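My structure is below; once you've seen it, I'll send some questions.
Excluded from the complex is one protein chain; the other protein chains are retained at their positions.
After this line comes subunit A, so read on.
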Amino acid sequence: MVYSKDQLLARLKELQIDFSQYEHPVVLTVEAQAKYVGNVGGALSKNLFLKDKKHRYYVVSALADTKVDMKVLSQRLGLGKGGLRMAPEEALGEILKVPLGCVTPFALVNESASHVSLLLDKGFKTQECCIFHPLSNDMSISLNAFGLDKFLKSIGRDPTYIDLEANPPVGKDQPPDRASLVPSGSTVLPDLPEKTPSQDSSGNHPSAGNNSTAVTAKADKPSNAVQNVKEKSVNGVRPLIPSTDAGKFVEELLDRTSTLLLSEISEDSIKRHGGQLGAEVANNIKKCLREDLKNLATIFKNTAYTEGFYAGTHYQPKRL
């Protein structure tokens, strides 16, 4: 049974989710949609229906302004660089049961979409309201991310918000950070609190069970251990965190200097230089650390300048 727009709206009301609805002529693009609901105070969304080479499907729902790089996303999901494509038009109707130009997170209410992975832009959370199509493109509804969450949970979905513009390195030591979002072989049947209206007896699950591993190629470690990409340094020095904290900055400088100092002073070097060891070590430290410390200082300077610049460009002139 395919959900209709009216059924969806009824469901939202049942769940006591606050939303506003706006009817308008059929629109196929965000630009066209903006003409009608661009000024209602909600953030427009762009919604992509994607598929990977193993016929797994994804709905990526983002703020219209968020830049979505399919290559980066593909890598973060562990699909390699060119793993993601726009899904073919037929899939829209078959799986999401929506017409062209109507991709929306709400389409996941349909049984046929139960194995489709949903990626939500974390930017939605900072908006008061976000605008989506409610299963048809002659209407837009505006609701808070909180409301969207409520709806998704009601169909057994765990809403996952990610920073779609992030581009963490993916490689041998850094497994794809979002590999867990790739649909796994076993279809997760939605845990529906109220029975959904009578379903298609065939329970359409197109190409869900292609393989059992959710992660391909690059990741060395199991996909469930979604690792945060941490900066590691070769010689064990703490990773650099951008900051204008003078204390931290000085600690970093002193750390490096004392590490080098300690390595320079050994029984051996004491024997070799005797009283001259001080001058010798001082020279070496200067030689080895000069460039390094200058670089750190430049980063500190640039960060402080940036803070000042930001403050300056947002300053409110005195009211006279």
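Simple rule for what comes next: contacts are C-beta pairs under 8 Å (C-beta built on N, C-alpha and C of every residue); 3 or more make two chains touch, one makes a residue touch a chain; residues count from 1.
In the analysis below, contacts and distances are computed from a predicted model.
Look at the chain that isn't drawn here: its UniProt entry, checked against "tryptophan--tRNA ligase", "Zinc-containing alcohol dehydrogenase", "Kynurenine--oxoglutarate transaminase 3" or "Tubulin gamma chain", names it "tryptophan--tRNA ligase". Shown as candidates are A:L48, A:A91, A:L253 or A:I299; the residue that touches the absent chain is A:I299. By the touch criterion stated above, the residues of subunit A touching the omitted chain are 67, 69, 167, 169, 171-174, 231, 233-234, 239-242, 292, 294-295, 298-299, 301-303, 305-307, 309-310, 313.
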